[in-house]
Structure formats: structure tokens, C-alpha cells
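Missing here: one protein chain of the complex. Every other protein chain is in place.
For reference, chains read A and B in written order, and residue numbers begin at 1 within each chain.
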Amino acid sequence: MKYVLPFLLLLFISIANPAAAVLPDEIMSDPALEQRARAISRQLRCLVCQGEDIDESAAGLARDLRLLVRERLRAGDGDAEVLAFIQARYGDYVLMKPPVKPATYLLWSTPALVLLGGLLILFRRLRFKPAEGG
Amino acid sequence: MIAELGHFALTLALVLALVQSVVPLVGAQRGRGAWMQLGRQAAWSLMGLCTIALISLIHAYALSDFSVRNVAENSHTMKPLLYKITGTWGNHEGSMLLWVWMLALWGVLVAQAAKSLPAAFQSRVIAVQGMIAAGFLMFLLFTSNPFLRLDPAPAEGLGLNPVLQDLALAVHPPLLYMGYVGFSVAFCFAIAALLDKKIDRHWATVLRPWVLAAWAFLTGGIALGSVWAYYELGWGGFWFWDPVENAALMPWLAGTALLHSVAVLEKRDTLKNWTIFLAILTFSLSLLGTFLVRSGVLTSVHAFAVDPARGVFILVLLALATGGALFLYALRAPYIRGVKQFTPFSRETVLLLNNVFLFAAAATVFMGTLYPLFMSALQLGAVSVGTPYYMATLAPMLAPFALLMGAAPAVVWRAGNPRVTMRRLLLPALATLALCLFLILFAVPQKPFLWLSIFAGVWILTALLQDMARKTGGFKSFRYLPLSYYGMLVAHAGFALVIIGAAAATQMTTEKILVMQTDDRISVAGYDIRLDSQHTGTGWNYNVDRITFEVVPQDGARAFRMVPEKRWYPVASRMTSEAALHLAGMDILYIVLGDNEENNRSRWVVRIYHHPLIGLLFLGAGMIAFGGLLSLGTRRARKPAEGVV
Partner (left out) sequence: MKRHILALLPLLFFIVLVALFTAPLLRGTDPSRIESAMIGKPAPDFVLPGVLEHERPFERADLLRQDFALVNFFASWCVPCQAEQPVLTRISDEEGIVIYGVNYKDNRDDAVKWLKQHGNPFTATGYDNAGRVSIDWGVYGVPETYVVNRGGMILYRHVGPLTWQDYNAVIKPLLRKG
């Protein structure tokens, strides 16, 4: 799976909700495929209502893209392929999860850098400078 | 006439704010008592003038005076009176006026409360408060004047957005602003301390309630916004990582760190520089949030009407305030030294670790919100940052953070004993493991992330229980513990509930989307639901389709009705869907209508959700705010006792 850290260290709270502007006529008969379609839809940004993903957005384009995603899944594409298909047409902006590339290294490394940096500074101060102030 | 009065009041207020910025400062510098006194008087007058201005605008809204441009653009005769009044701050200019009024309010409160501090210090605090007020008054008067007139006055206003006609939404901005602006007090205290080149425990003792109050308000504002989104936006979402939401979250995270840091400073006279820095950071993040929301540099569903000119003005304000503060910090902070008297294993360390995590979380939200902007500024292409980014980066931090939160009360100040701590935490650890094992085996679906959230939440709760048992002698005597202790318990317990509620509501949600007409049935999450009847009618300023659902719980509890609505507001040409919610314990059953079919108007798209334990999320959020308020009630020494360090 694509989880980066062993799950014992992970506390994952999905604050992304199973949202919906999905209409009944879009729902696929195969629940496993439908599940994948919903998950993929949550990864794609609606370009009309840009604060929402295509799963939540009621915009026409969102519905078209939802149908397209399901079409590709039925055709046998893997999850990554479906995302890549849409990305090829709309660019990186359409992905809710920014791709990891040199321009986004800083973005992705900030949490770890700040956390580890903070911990480092903290432990050095605690260990080597007993008489100085905080 | 009244609008002109308001306008005049604002202009006078600006003059007064400028006086307040300069005179007490010089007075403090030169030891002129009378000049320092002027500061407090100026603060009171400022408050009076801003109140006149605010009331003038509210008056114009209440009477639907469309000769005032702001009212014409944002109000309408067909709004209920309550929403006409609350609409005063539902737009850019009005909300900035509210902001300024709150600045004046906090200024006066602080002028009163800082009496126990040396006069020079007080004056500096009041002066800085005055500078901020002056800056925002200039912003108001020069770029965002709510009192501009329209000639000829239109017969009707433009503002009838039905989505804004909601009580929770009306109260949410004032709460938020009380929080944002409240942190200006800490900011002013920090600047005054830097100017003084010293800071002591008494500084922290006086400041702490102010930080608590601002923080509690901000928590309440964020929670209310989340509650509103949940019931109004129609699918049970409660947090979207929208830039404007993040703009409130960042100061909240920094403010939480500040809260803990000030507590350490008050108790142990250490962490001085860090506390000052956090005080500057928190208010700066408030200002940054104001900038992001009103400048148009970020896309957001929330953003006010955008105007780059305003953006430039706020950026200048931000640059002067934060830049000035950080410049002063760079100069003076190295000379402010505390005395580090604690060992690596101590409560101080645990709280410092808490601060590191909170700071890292704030930095992450900051990066995620602003990165698209940075990339476009540097012309590196375009990315967007959504929920998956925040989940991937923040979720891993939550486990160690929760671990620390539970462990903290079991570690003593100054020099903790690991063995003692382990002994204290043994029972909670076992209880947590046992409870979680039970849940995993019997009650909860196979989702590892859900387990970990519950694990963390239960850990915090059991550790808190253990600590309370120990400190009250086995739950016997509650009287001798300070209110601030109970405040901590409630707030931390609230946080645990938020984690559990959020995880359960998102990971264990049941959803059913289907087309229904009268007498159709469906079973969802232990409820048998039947579409009972359909009615068309009218409301205050809308037409409505009301669909009544008869819901029978399968466990034999009493049946009940749920009536979602589809409303059409003809004047605004807006359609809204009002969800029906039913609370059962801590679970919510949620029914919302989609569209009805074109050729058969009595066939509706119906969305039914079951959100288990989501009540815990909102209850927990409320508890966090309440815990903050509880702590405010602690009796504390006004001045340091004689001979006490």
C-alpha cells in the first residue's frame, strides 16, 4: 500500500468526509469499483468550484469527470492511471495531493524538517546548556 | 445623518488612536506620568467612538437605509430583522468595522487589567494597541469605508443570499474576531516586554487570562463554523482545509502553544524568548489570515469581495506590525534570559515538546495554504494542496502528540522521575489497551487508522482520569484543586473526544444515495426509512418543498420524523437544500434532498448518511472552549507575594 510510515506510528484521522454530489445514476453496480471511483474522485479537484473535490461538487464538469473516472475504471485502468489520465489534461492543479517533484520538495519536507529541527534544537538545549535560559 | 455621525466618529477615532500610539510611549520613555495616564483615557475614548460608529452602521442596516452604499450592496428589505442586523458584519467593510471595535474593546479591557503592572509597561502596551488600532482605522477610512453614500438611493438592496441567513453563521464571525483580535493583547505585552528588555513571572500571570480568553473565543468561533458547515453544506463534511479555514487554524495552533508556554513561564520563570516569539507569531498569523481572506491572492469559497488595493494596504500593515515586532525581537531577545532549572525529564520538557509539535503543525498548515501562492509568485507552475496533503503530513504527528498529552500530568515539574511516571501511567495504558482490544474485536470495523484514533483518544481520557483520581485522593476531595486544573481536564478531554468523534464519523459513515418517491423504503444503519409525504409551502421569503420521512429504528426505539427541505428564494434566485438531522446518542442520522426529476417532480434524489459518534466531535470542541473559560475563573494572586521569586 502507499502508506509511507509503518502504521503503528501513524495516527490517521480522515477528516476528508465521504461527501456527495454523486447522483444515483452514476453509481456503478460493482461496489468495489464504485468504492475506487469515490476514492479517486476525492483526489480530484473540481475546477469550477475550486474548493471542492469532484465527489462533493454539484458542478456539471464535476459530474462529467465522475462519469469519466468510472468509465476508465470499467475499461480496466488502475487508480494511478485514472489520475494520470485526468492530470494529463488538466495539469497538477487538478490533483488534491500535490505531486512530489523538485518544485514541491519544500512543501512535502516542511513538516518533517520543522518537527525534527525543533526536536533537535530542544534536545541540544536540554543537554548541553544547563545554565542558560530558554 | 447617522451614517455621517458614524463616519465622523471613525475619523475622530483615528486621531485618538494616533495620540494613543505616541503619547503614552513617549511618556513611558521619559517618565512623564500625565502622558502615560493619557493612554488609558485615550483607550476609553477610542472605545466610545468606535461604539458610536458600529451602532451607526447597525442602525443603517436595521432600518434598511439604502442610501448607505454598504447597506444597499449587502442587505434587503425582505430579510428578517435579526439577519439585517447580523448582516452588518457579513461583508468586508462591516466586518472590518467590527474588527476595529473589538480592538478598541480589548484595548480598554487591557488598560484596566494591566493596572498591577508598572506604569511604564502599561503605557507601552496601550501605545502598541493604539498603533494597531490606528493602522486598521486607516485601512477602514481609506479603502473600506462602510459609510459611503449612494445618490440616488436605490429602492431595494442587493443582498439576500439565503445561505447567510443563519444564526450560527451570524455568530461565528464575532467569535472568531474576538479571538483574532484578543491575541493582540499578547502581542502588545510581548512588544512592551522587549522594549523593557525584561520579563518576569508576573508578566505571565497577568497575560495568561488574556491569552486564555482570546483562545477560548477562537476555539468557539472555529467550532461554530464547523458545526454550520456540517448541517448546512449538505453532506456531513465539517472541515475542508479551505484557505480561510486554515487562516483560523494557524493562529489557533500557535495560540495553543502560547497558552502552554505562558503557563510554564508563570510557574517556572523560563521559556521567556520563546513565549515572546509565540505571542508575536500568534497575532501575526491573525493578521496574515486577514490578509489572505481579503486580498484575493488565494481562491476560497469564503473570500470576501476581492480588491488588490486593499490587499496591498493590509500587507503593509502586516509588514509594519510583524516586521517591526520581529525586528525588535532580533535586537532585544538575546538579552532576555531566563534561568533554565529543569532536567530533561520534566513537565517543562513535555510542554516544550508539545510546543514543537504544535509549531510543526502550524508550519505545515502554513506551507500547505501558501505553497500555491509561492509557486505562482516564482512562476514554477501551479499545484493545489488539498485534504490528502494535510492527512499525510499531520496524521503522523497526532500519535506522539496524543501520547504526550496523556503523559504530561504524570510528569512533575523541574525534575521528573521516569519510574514514578511509568507507575502512574501503567493503569491508563492497560485500560487503553484492554478497551481498544475489545473494540477492535467486537465493535469497530477493520480499519487500522480508526483503531489508532480511538487508541489515542482513550489513552488521553484514561490518563486524565488517573491523574484526577490521584490528585483528588481517589475522587474524594475536589475543592482544593484550582479551577485551572479542571479547565485543563475538560479541554484535554474535549480534544480526545474530537479525535474519536472525527475518526468514527469519517471512517464508519454509512451513505445511501438513491431516488425516492412517496412510500419508497430503504434501510440504513439500523433504521427503516420511508418517504411518508410531500408538501409544498412558503416561508418568510422563500418557497419550500418539505418531504417527510418516517424513521423506525430497528432496535425498537420510538419512531420519529425527519423533514428535509428544498427551498427556492425567488428574489435571490437561489435554491438551497436544508438537511434534516436526528441526534441519537452521539450519532447523527442525516437526510438531505438532491434535485427532483424533471418529468416527475415527486421523485427526489435522496442522500442518507449515518455519522456515528459525530456528536463527540462537536461536544469535544465545545469542551475545549469551555475548558479555557473554566481556567479563567481561577483565583490568582494579583501581585507577586512578598519574598516569592
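Here is the rule we use: a contact is a pair of C-beta atoms (placed from the backbone, for glycine too) under 8 Å apart; a residue touches a chain by one contact, two chains touch by 3 or more.
Not measured: the values here are computed from a predicted model.
Q: Let's see if you follow the contact definition: name the visible chains touching the chain that is missing.
A: When the full complex is considered, the omitted chain touches A, B.
Q: Considering the whole complex, which of B:81, B:153, B:319 or B:437 touches the chain not shown?
A: B:319
Q: With the full complex in mind, choose from A:37, A:65 or A:107 the residue touching the hidden chain.
A: Only one listed residue reaches the unshown chain, and that is A:65.
Q: By the contact definition given up top, give the residues of chain B that touch the hidden chain.
A: Residues 273, 277, 280-281, 291, 295-299, 308, 311-312, 315, 318-319, 322-323, 326-327, 329-331, 333-334, 372-374, 376-378, 381-382 of chain B touch the chain that is not shown.
Q: Using the document's contact rule, name the residues of chain A that touch the chain not shown here.
A: Counting only chain A, the missing chain is touched by 47-48, 50, 60-61, 64-65, 68, 87-93.
Simple rule for what comes next: only the chains that are shown with their structure count from here on.
Q: If you average the Cα atoms of chain A and of chain B to get two centres, how far apart are those centres in Å?
A: Centres of chain A and chain B (C-alpha means) sit 25 Å apart.
Q: Which of the residues in chain A end up touching chain B in this complex?
A: Per the stated touch rule, the residues are 4-5, 7, 9-24, 27, 42-43, 45, 49-53, 56, 91-99, 103-104, 106-108, 110-111, 114-115, 118-119, 122-123, 125-127, 129-134.
Q: Help me check something: in the complex, which residues belonging to chain B touch chain A?
A: 235-242, 270-274, 299-301, 336-340, 344, 349, 352-353, 356-357, 359-361, 363-364, 367-368, 371, 375, 380-399, 402, 448-449, 452-453, 455-456, 499, 502-503, 505-507, 509, 511, 513-515, 594, 605, 607, 609
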